[in-house]
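Here the complex is missing a single protein chain, while all its other protein chains stay put.
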Amino acid sequence: MMFTLSAEQTDFASVLHDFLKAGGTDLASLGVDQVTDPVDLVVLFEEVGHHAVAGPLVETLAVVPALIGSSGGSSCSVAFPPLLPHAPEADRYLLVDGDTLREATPITELDSVDPTRRLVELTPGPVIATDAPTGRAFDLGVLTTSAQLLGLGRALLEMTTEHAKARTQFGTPIGRFQAVKHHLANVLIGLELARPLVFGAAVTMSARDVSAAKVATSDAAWQAARVALQVHGAIGYTAEHGLGRFLLQTRALRTAWGSPSMHRARVLEAL
Amino acid sequence: MMFTLSAEQTDFASVLHDFLKAGGTDLASLGVDQVTDPVDLVVLFEEVGHHAVAGPLVETLAVVPALIGSSGGSSCSVAFPPLLPHAPEADRYLLVDGDTLREATPITELDSVDPTRRLVELTPGPVIATDAPTGRAFDLGVLTTSAQLLGLGRALLEMTTEHAKARTQFGTPIGRFQAVKHHLANVLIGLELARPLVFGAAVTMSARDVSAAKVATSDAAWQAARVALQVHGAIGYTAEHGLGRFLLQTRALRTAWGSPSMHRARVLEAL
Amino acid sequence: MDLSLDAETLSFQAEVRAWLASHVRSLSSMDTAEGFEEHRAWERSLAAERLSVVSWPAVYGGREASLLQWLVFEEEYHASGAPGRVSQNGIFLLAPTLFAHGTDEQRARILPAMARADEVWAQAWSEPEAGSDLASLRSTATRCDGGWLLRGQKTWSSRAAFADRAFGLFRTGPGERHRGLTYLLFDLRSDGVTVRPIDQLDGEPGFAEIFLDDVFVPDHDVVGEVGDGWRVAMSTAGNERGLTLRSPGRFTAAASRLVELYRKNPDPALRDRVVDAWIGAQAYRLHTYGALASPLSGPAASVTKVFWSELDVALHETALDLLGEVAPGWRDGWLFSLSGPIYAGTNEIQRNVIAERLLGLPR
Partner (left out) sequence: MDLSLDAETLSFQAEVRAWLASHVRSLSSMDTAEGFEEHRAWERSLAAERLSVVSWPAVYGGREASLLQWLVFEEEYHASGAPGRVSQNGIFLLAPTLFAHGTDEQRARILPAMARADEVWAQAWSEPEAGSDLASLRSTATRCDGGWLLRGQKTWSSRAAFADRAFGLFRTGPGERHRGLTYLLFDLRSDGVTVRPIDQLDGEPGFAEIFLDDVFVPDHDVVGEVGDGWRVAMSTAGNERGLTLRSPGRFTAAASRLVELYRKNPDPALRDRVVDAWIGAQAYRLHTYGALASPLSGPAASVTKVFWSELDVALHETALDLLGEVAPGWRDGWLFSLSGPIYAGTNEIQRNVIAERLLGLPR
């Protein structure tokens, strides 16, 4: 029993954080396409969320490699109809049907909740494999999305805490008002208790634990987004402020890779 | 359209309030057994709740008279299995089965959430009627229970507001803390918006409206009870303090005459 | 108690319903230049039937409809899926102030043009350092020959990107916070006005910053007394929070849409949230009927403001949770709902008001 990150994993998180904070975009230069261990993937995707990096990274770095060994350097996307009928935009598309894996082509773009996360419907192409490990690939998608939500929630808490310290109204920083304090405390509690579920799921990779992590991070991150907007007020509602990007991505990922309701059903089934 | 109480109804509420506040118990002396109009019944039962009067009053004054014309001066109770399989303790029992009405006898006492609301299981006796207006009688039970919950919630808000003004901690009345203010504001909002649903249901007497009133009052009154206990702290947790009586009665009535879940189903069905 | 409609109101309801059924059409977003003018034209078509401001006196373009009839109009309007009201800031925020504090000359000059959408009004309340704390305003109006010169900056001005005129508070005298403020009207196309649209989360300029550099306002555009602006404005604030800006019809219509959505996407785990949205809208509707006898004002309006704004968020969140990432027809309404707990005084401030002024808790 050792339920904490190793020094290497903590270092990896720091390197990712510094790279993304400095505006880095070419994640491949950090060797992220070599990461396959679920715990390491969680470390990676928490930082991806922490900086609201857009694009089909869950699919390219976690799901497609689990299906076909490697995403071959181009961005990849995948749909699991009927549960996940559409896929985020990418260079290459796959389609899962039971254990069968096919190439696929995009046909229609759909109206996504998050405009930076463009979604397409797919039409099936040639079969690639008939015994693909689709169950584990799906669970890796759910797990890494949970990690991303955790990072998004953390970023939202950080920026809102800073805002509450800096913004004054009625002659005092708004962070002195008990209502603001309690909003932010609730966000911290939600994230703090969702976090071990994500790492626990990475260790066991059971459907039950992965779904529980998705439920908890969806709720905690969305609570963080709601509080962030409420504490920022009108400024947070503008396209110019960074908050909107985090908020919309959080809202999209909350129902991506299966809705909270679907994942609660999966948890109950496994109990 | 005139969606406010008449002067007579407001006076009736005042008379009831003064009578119960002064420790009065013989409600029959005020002619309450003559009340049959649903709006008047709501006025009556809001005050019954406001003073946490115990006993099978909903059954004796609203439901049984609707079934058999009068409860004949003794306390009456009634079960509607399978939905309401048990009944609060009384002198006389009835049992509803579809449109058939029977006398009934108590067999077992059950473990009630509220010790002052003793519940019994019934065994059927002789048939009294085969075409009783059981639907309307049931809805009157739901409606008057909703009114009672509204009154309980109001009493809980009143006693908690007084406590928050009087109790000091950290050198100031606890009602000055924003957390306490917001708790109590939420209670007021919940009750204020539940109230028109109860009177609206009394006007239409539709299943949809009666059930909506029960859902809203169950949630608003129970929120009032939770906040009351939290703001009172340990003193509210003692049997000596009056709060407990209100809290336990609220909790029992929340699921009496059909659970919130059952009533939500009934609302949806009617939409 | 009686919830039935009288014959006159029933006939009005039938007329409104029939007119809407044959005229409602879908318009572009009012937060685009083109959509703004489409909405202005829609307002003119309403005005031609005396349906743009039904509760106003006939002389200003209304029908002198009762409050009940206004509520019925709103229910029909929202149920029909009719367009948003580009004139709403003028009609619901400025007009009540003019009725209460304006001069006859102001009413005659301003209200008919507002009713016909010849002039569309923007609000200019907030400033960068004065959001919830409106009393900390800094923009000034300095006396000059025949009027006032405005200087300063306003922000979060809804509609200002395309509107014609605006109303707001300015410092005209000594005194701190609530004192020394004056309620002024100004032309958004005057010399010295620079409007910078601000894109919202939905990518459209729903509000704007207004920079004011010696903008002239003639004396006849002062509303109420000089220096009495706070008191004058507060009647408007009450309206913003209260029933006028968010009529129950908006929520009963949205709740019905949600129920339809649920029937197409039934998820029993979300059933209670759907039903609660419907019950909440119905509660707000009946609460408003109850308030007809003695309209809400001040702290009582804070109760409904918190209620409808949180109902609106919950309702739209439920729709998104039912639909997932692809939510056609719900995204804009959802984004707009998120602003409800913030504007017109944050819900945190409203809860303070409720606790202090309705429950008497110490400040």
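Think of it as A, B and C in the order they're written, each chain with its own count starting at 1.
What we mean here is this: a residue touches a chain if its C-beta (ideal position, glycine included) is under 8 Å from a C-beta of that chain, and two chains touch if they have at least 3 such contacts.
All figures in this text were calculated on a predicted structure; none of them were measured in a lab.
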Relative to the complete complex, which of the depicted chains are touched by the chain excluded from display? A, B, C
In the complete complex, the non-displayed chain touches which residues of subunit A? 1-6, 39, 157, 161, 164-165, 172-173, 175-176, 178, 180-182, 184-186, 188-189, 192-197, 199-200, 202-204, 209, 212, 215-216, 260-261, 264-265, 267-268, 271
Name, in rising order, the residues on subunit B that touch the hidden chain in the full complex. 86, 110-115, 117, 119, 168-170, 177, 179-180, 226, 229-230, 233-234, 237-240, 244, 247-248, 251-252, 254-256, 259-261, 264-265
By the contact criterion defined above, which parts of subunit C meet the unshown chain? Give residue numbers in ascending order. 268-269, 271-272
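Simple rule for what comes next: only the chains that are shown with their structure count from here on.
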In angstrom, rounded to a whole number, how far apart do the mean CA points of subunit A and subunit C lie? 37
How many angstrom lie between the CA centroids of subunit A and subunit B, rounded to a whole number? 47
Could you work out how far the Cα centre of subunit B sits from that of subunit C, in whole Å? 38
Subunit B: which residues touch two or more other chains? 178, 182
Multi-partner residues in subunit C (2 or more other chains touched) are 348, 351
